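For reference, the structure discussed in these notes is given below.
Of the protein chains in this complex, all but one are displayed in their positions.
Take a look at chain A:
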């Protein structure tokens, strides 16, 4: 099912030095090691995903608070940051810029915070699909899509409105004759 796999991921540093700013995956997990969100930007099999998640959660949780926010893991760089009880953890390629990734995490947290109104872990647990929508509006295919906070939230709100509207089947839009 998955052609590339970790093998490809790992060996990609080898012969060619193609550098892309692409993020490989993003994981959100709690202090207890429970996965709260996962987004994979490279094709991997479920088995590999599980293995990676397990290993990373363990490694990151074992880190002490004052330690570096970056980790080497296989041939990838892991950038993580803890916000309250949640760990945000991204994998990037070695030659990429770790600091900007740290800020990507921060911007995502800001977006969540703005959307949910002082976000907490529970918001993300119970509304994880919303958290995914926000993430997709911010990062697309592993690249920063829209970095303006206002624009991201505008896009989400507009889509949400459809959702609210749909409670009364087919919205205002339809009435204007748009179908």
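One rule holds for everything that comes next: contacts are C-beta pairs under 8 Å (C-beta built on N, C-alpha and C of every residue); 3 or more make two chains touch, one makes a residue touch a chain; residues count from 1.
Here is the rule we use: contacts and distances are computed from a predicted model.
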**Q.** Protein name (UniProt record) of the chain left out of view, among "Histidine-containing phosphotransfer protein", "Armadillo repeat-containing protein 8", "Sodium/hydrogen exchanger" or "AP-4 complex subunit epsilon"
**A.** "AP-4 complex subunit epsilon"
Q. What chain A residues would touch the chain not displayed?
A. 1-3, 10, 13-21, 35-41, 43-44, 46, 50, 66-75, 93-95, 97-100, 102-103, 107, 115-117, 119, 122-123, 125-130, 132-133, 136-137, 140-141, 143-151, 155-164, 166, 169-173, 176, 178-179
